[in-house]
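Only a single protein chain was left out; the remaining protein chains are all shown in position.
Residue numbering begins at 1 within each chain, and the chains themselves are lettered A and B in the order written.
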């Protein structure tokens, strides 16, 4: 982390609306973990099990709950939610490029497109007919926005994002490079010999405050729209099939694959590399662990998993042989159970 | 689904070559599912188990087999294959942009490239030496076509597709944004310390009527070509390794990963997130369920699966502990079985 950004601790307290305990003139120039932070850095304690690290922590200040203020070696910023305050602090030190309002001359913009004055349009961007882009949006180089795409305000599309026609996106979206929104869902009618394409007539409707990682795919619906609700966060390499509906504030971790027509509730977490077969529903507040395949609907909140743990391959092979034989193993067990019990004779 | 397209039912019957039962002047402006269709929509019945929904369906017309014509509330279109007829109907209502023949001035086209007059070349397309592009192809913005790439006629490449040198693609291909065809296969010779790159000298040979989804990767062969046969449909986020051969009309669902030198037969279905280890063969008409890893060759048609079902994580952990112990569990069972059977004494 190399920055030129510097704040006094007092400034940070004001910006994040936190109570300061200690020296408000202390200079903070970056952030660090409790374990590795050095002088000039601001750290945070959110997990109480690390509280004993406070005394040894060399950060110039630590964001803590009130009860830990006295344990800080130097200065403290008091927060009811230190991890959220830390998240807010990261915004102060971010050196990602700031895009000034401008339209690069190499962009191809259809005359019917409706762009707010405050937008940034990078080099080689392509914007087709009837596209609408709201205030302070930033469209990175090489992005494609098809006919009738609508973006709310303050969206940030990084370079080389492709958005097909008639996709609607709310405010504050962040979409990372390489992702593709609104391509055809995977639908074919088999005529006995070959697959006849079912044209995908729906769109994609993305709410506010949605983030989508790199190289992810969200397909348009077959007849109705695919829906990504407000506050959903989607990681890299994620596939979301046509007509899925992802509920508010759910989290879809990297490499997850969701087949078509899956409904996922609110505040769910799909762990890394997880998946769901098509045409099922998953209730609110379901957490699915890494690599779990959800193979039928889940109606109760809770934590779910599938798969087996890693083992030394030699031992795993033996377990796998027995897995294939489980049916006969259980039959052998049943046979033993049916033997007359001599002890009771 | 928002369209300006409207047809009379009679027009649709003629276009799809179906028998009309009812009012040919009835106006159809969109398509709907049997359950949700409203007046002005055309629906379809393909799965007989939904036949009882016909009487309640509010669609202005339904595509059905002849035996269900009398059950339709309003009008019917008679088809021997209603789902295929529905697929054909979707093409009538598709509002995806139509690309007029033109070459955008920002495209970089090598003087030796051979482009049919009817092609559309979008903004910022790059076409290198000796590329050949057939009639009515559409090349979306930002696509790259390397030296000696050949496309047949009527291919549709969406924005930001990358095709390396010497890839050959037949007629009617659809390739979605973000996909990469013909990059180097993953091959190295280990010299005892580091990996020495094996240059990938083969190409990729893609047949007719192939569709490839978003963000998919099809690698070029090491010495010979990677082959994707006629009619193959590949979804999003799919990886196909060097020297694979995918047989005619096979379906590769999203997030599938196929290692190098795998031969897959005709009319196979690789379910979502499935995979195959390298250097194996899979027979014709093999269906593999979602997330299945094919870990050795399959010589018989049929349906195959691997993995375990999702469970509550607390219960899954107990099953997993026992999975690791299966070898000792079976030994315990054997020991019990070897006990003399007192009842026969």
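Operating definition for what follows: contacts are C-beta pairs under 8 Å (C-beta built on N, C-alpha and C of every residue); 3 or more make two chains touch, one makes a residue touch a chain.
Fair warning: this is a prediction, and the values are worked out from it, not measured in the lab.
Note that of A:60, A:160 or A:195, the residue touching the chain absent from this view is A:160. Set against the missing chain, the residues A:15, A:39, A:70 or A:336 yield one that touches it, A:336. Although one chain is not shown, part of chain A still touches it, namely residues 1-3, 30-33, 36, 46, 81, 83-84, 86-88, 90-91, 93-97, 104, 106, 122-124, 140-142, 158-160, 174, 176-178, 209, 211, 213-215, 231, 233, 235-237, 249, 251, 253-255, 272-273, 290-291, 307-314, 316-317, 320, 323-324, 326-327, 329-330, 333, 336-337, 341-343. Residues of chain B that touch the chain left out of the display are 106, 108, 124, 126, 128-129, 142, 144, 146-147, 160, 162, 164-166, 178-180, 183-184, 186-203, 215-217, 219, 222-224, 237, 239, 241, 255, 257, 259, 275, 277-278, 288-289, 292-296, 298, 302-309, 311, 315, 318-319, 322-323, 325, 329, 332-333, 336, 339-340, 342.
The criterion applied here is as follows: only the chains that are shown with their structure count from here on.
One inter-chain figure worth recording: chain A and chain B are separated by 26 Å, centre to centre, where each centre is the mean of the chain's CA atoms.
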